[in-house]
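One chain of protein is taken out of this complex; the other chains stay put.
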Amino acid sequence: MWPAEPKSTDYCRAAHRLGVPGRLEGVARKSETMAAKPRIIVVGGGLGGLWATLRIAEQGVPVDLFSLFPVKRSHSCCAQGGINAVLDVKGQDDSIWQHIVDTIKGGDYLADQPPIKNLCEEAPGLIRTYDRMGVTFSRTPEGIMDQRLFGGVKNKRTAFAGATTGQQLLYTVDEQVRYHESLGTVTKYEGWDFLSLVLDDNGVARGVTAMELSSSKVQAFKADAVIIATGGLALTYGRSTMSSNSTGAPAARVYQQGAKCANNEFIQFHPTGMPGHDKNRLMSEACRGEGGRIWVPRKKGDNRDPRDIPEEERFYFLEEWYPAYGNTVPRDVASRAICRAVRHMGLGLNGQDVVYLDLTHQPREFLERRLGGILEMYRTFAGEDPCERPMKIFPATHYSMGGIWVDFEKDSQTGAMARISPRNHATSVPGLYACGECDFAYHGANRLGANSLLSASFSGRVAGDSAVAYIKNLSRTGNGTPDSAYQSEQKRQEEINSGIMTCDGGENAFTLHHQLGDLMRECVFVERDNEGLDKALQGIKQLKERSRKISLDHKSNWGNQSLSWARQIQDMIVLAEVIAKGARLRDECRGSHYKAEFELKVPEGKFEGDPEYEKYKAKWKANNDKWLKHTIATHTENGPEISYKEVDISVLPPTKPRDYR
Amino acid sequence: MAEKFIHFKIKRQDGPNAYAYWEEFKMPYSPAHNVVSCLMYLREHPVNINGDRVEPVVWDSNCMEEVCGACSMIINGTPRQACSALIDELEQPITLEPMTKFPLIRDLMVDRSRMFEALMKIKAWIPVDGSWDIHRHAPLISPNEQSVRYIFSRCMTCGCCMEACPQFHPDSKFIGPAPIGQAKLHNSHPTGKFFKEDRLHVLMDEGGITDCGNAQNCIKVCPKDIPLTDAIGEIGRQTTMQWLRDMFVK
Partner (left out) sequence: MAEAIADLGDRSDPYHFLVRRLHSLTGIVPVGVFLCIHLSINASILAGPNAFQFAVNQIHNLSRLGILQVVEVLFIILPILYHAVVGVLIYLSGKPNLVNYQYGGNVRYVLQRWTGIITIFFILTHLWHVHWIIPGGAEFNADDAAASVVQAMAAGWTAPIYAIGVLCAVFHFANGIWTFLISWGITVGPRSQMLSGRVCIIIGLILGLLGVAALIRIKTMDLATMPQGADEAQAAHVAGGTEVH
């Protein structure tokens, strides 16, 4: 699956066969022969960052791994469902081609297709590797990995480890990286906040500056390549299903230093989040699959106990609006319907953004058997028993399909991404790579369930290999960059810090975050319209102004959590503007991005050949010609500058509209 | 109806060498709060019970779903995850203290590096030739074995078991319950077994399994109900056998 194995590992295999002690010893010897030992910095220790680290370390190149917290606590651990790979072990004649088709169509064609081909083709090998590394995948009776059905596909294709697949995968790669740490190839900087790239005169990334969170000390680090794997940005929406550190700030920082962003307006909203004061925890889709019914009281402001509201006074809007599918409509449809009932019709419980997800009609024994772990989580965090009382849910910001734009090199023979190339996952800043949720590749306009753990792992692996290929081609290593470049960047960052520490503008960084979240959830949410988006852009401008006048309650340098938060909120606002601007300019409906005004409706009862249908098809074609393009955002002093870029649709060009009838 | 409050008593310390002091906070009540969401409110409104604006309380959290292990602290005397500590189920005033067995950074935040170092010591990883596909299935594992392994693999290095263990403290070399659980986990894997002897030798050393005092607090406080005492018993057995092997076979 990975024929272009780097040479160093070939040496190691030979070393093993010859009984030479330890392949890494061999690698070390090899690298020492290079003039100055090159290093690579990886920022972010989730699945993507750890895979990149692992790949680089395996090739004997030293890695400095930066993370806000011990890498084992990264947000990847929250992924519950599973990881997609066609193993075809369930007798369903599943095929890799079908996985490719599902991923491309799921993303509404808005993703470059050659890398998707690699993603799906290499998924089985990746899963087998995970299995060898000891992931506790759930098993079939004969002891191989089990696979289950997941949203958006017809075949059982999802490998899973109980209800915490992400955690299990993360821990396993963490362990492998710890092995390399024990050999000294990997150095971890846990508790450090990435602040900026150090760029040389040619705009090439030659290192980073980072701040130690405990002491607020800023330091510059040299490197020959930098990989950024800092995950999602859902905290720009205030509360989301994401961890409290998933601010997207590092992505915003490299964006402001010249890395282009793409497709940021595509944000996946999960229909059934549990609204909370701190975050919106995810309630699995399985609840609807097992008979859960979504409803609100018919009467506005009816605040009786849900159990006292008689059946005829309940509005099961999904069942009424979509009689064919009822409560099991796809994620985006469900999210939009909930928003319509709450926002347009004002039927939210107590006037708030909440509806009921009701399982109480099902026998407790059945629910415990089918949904045990999920219900337990609701009980733990809501303190209520979902077998007794309907759950309270609302759509929640869940995943960012867009992100830092990354390149790929196309293999002209296979039509896929080249196996190893310094161009793969390279950003528009030379020497800077991006992988995981913070890049924009693979998912287009919408992500398939259980494809995120796959793309995080796969892209981390690719980015690691690419960075190594890149430093091999470098004529001048980072050590050749004058120290003054590092010193001046460090100084610039120290000045930003002292500027914030001494500012007395009266704004509270945490309040700003709430207000940003409220604005984004009001105007750049599931349903969008240009009026609302204009309002959002205006609001963001004001927030940006105010974010320059933050006063901190923490006055000392030691353990100053407000300082790093103040910097992060400034960066979140920058990203919010990219999201809102992209959304404002994209006048169409595609995947997760929905503007009712521009919806192309399939004429009812009409099929191919009918003139009315053909007219619709022509409109669809015209829309694709105009909008089947990546949104590219470039940072300027006056906010993002938006341009568009062709999508590589060479693997599966769209020929006719999606039709679920 | 009188306005309801959530009342906190928080043990604070500005730095590792500073004096510790108690500070009280009151915030307006609303349902479904947990300790982290309250701390988030308090960092935005850092006003203590005397009405003084103070530096916000420093603490650690990330996933807020009880899977990342970051937000361990001592809540009303018990070490647990703050994100799953619902206010409605806690007696007030709610006391928050940092864990006492790890070096303190500030307020409720501690440095748990020692746990990660322990994982390195016991080689808590499965040996693989490399992260590439070898075009073969991994060794088979029965569903029963997998379910036991899964339970241990959910250990999130939160440190609650270490906090409650009377044998683990800054002056002791005891490795603590969580790493012993991980040693059991990795020794039970068909390939992980290749390092079994190494792991057992580490655990037969000073600070290893023999330093366990069988107080069994670990299993009582584990937020993930990991049967740590099973692991301690199992490693006890494995080290006994290893000891015999070392004596009579080598």
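First chain written, first letter: the chains are A and B, and each begins at residue 1.
Operating definition for what follows: contacts are C-beta pairs under 8 Å (C-beta built on N, C-alpha and C of every residue); 3 or more make two chains touch, one makes a residue touch a chain.
Source: prediction; values computed, not measured.
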| item | value |
| --- | --- |
| Touching residue (missing chain; options B:6, B:35 or B:202) | B:202 |
| Hidden-chain contact residue, picked from the options B:30, B:144 or B:210 | B:210 |
| Absent-chain contact - pick from B:151, B:164 or B:226 | B:164 |
| Contact set of chain B toward the excluded chain (per top definition) | 77-78, 123, 127, 164, 166-167, 169, 172, 174, 195, 198, 201-202, 204-206, 208, 210-217, 220-221, 227, 229-230, 232-241, 243 |
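The rule we apply is simple: only the chains that are shown with their structure count from here on.
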| item | value |
| --- | --- |
| In the complex with chain B, residue positions of chain A that touch it | 1-2, 5, 9, 12-13, 16, 51, 54-55, 58, 69-70, 72-75, 77-78, 122, 124-126, 128-129, 131-134, 136-144, 161-162, 164, 167-168, 171-172, 175-176, 178-179, 181-182, 190, 214, 243-245, 276-279, 281, 377, 380-383, 461, 508, 510-511, 514, 553-556, 558-559, 561-562 |
| Complex interface listing, chain B residues touching chain A | 14-15, 30, 32-34, 36-37, 40-41, 43-44, 46, 53-56, 58, 60-70, 83-84, 86, 88-89, 105-107, 109, 112-113, 116, 119-120, 123-126, 128-138, 140-143, 146, 149-150, 153-154, 156-157, 186, 189, 191-192 |
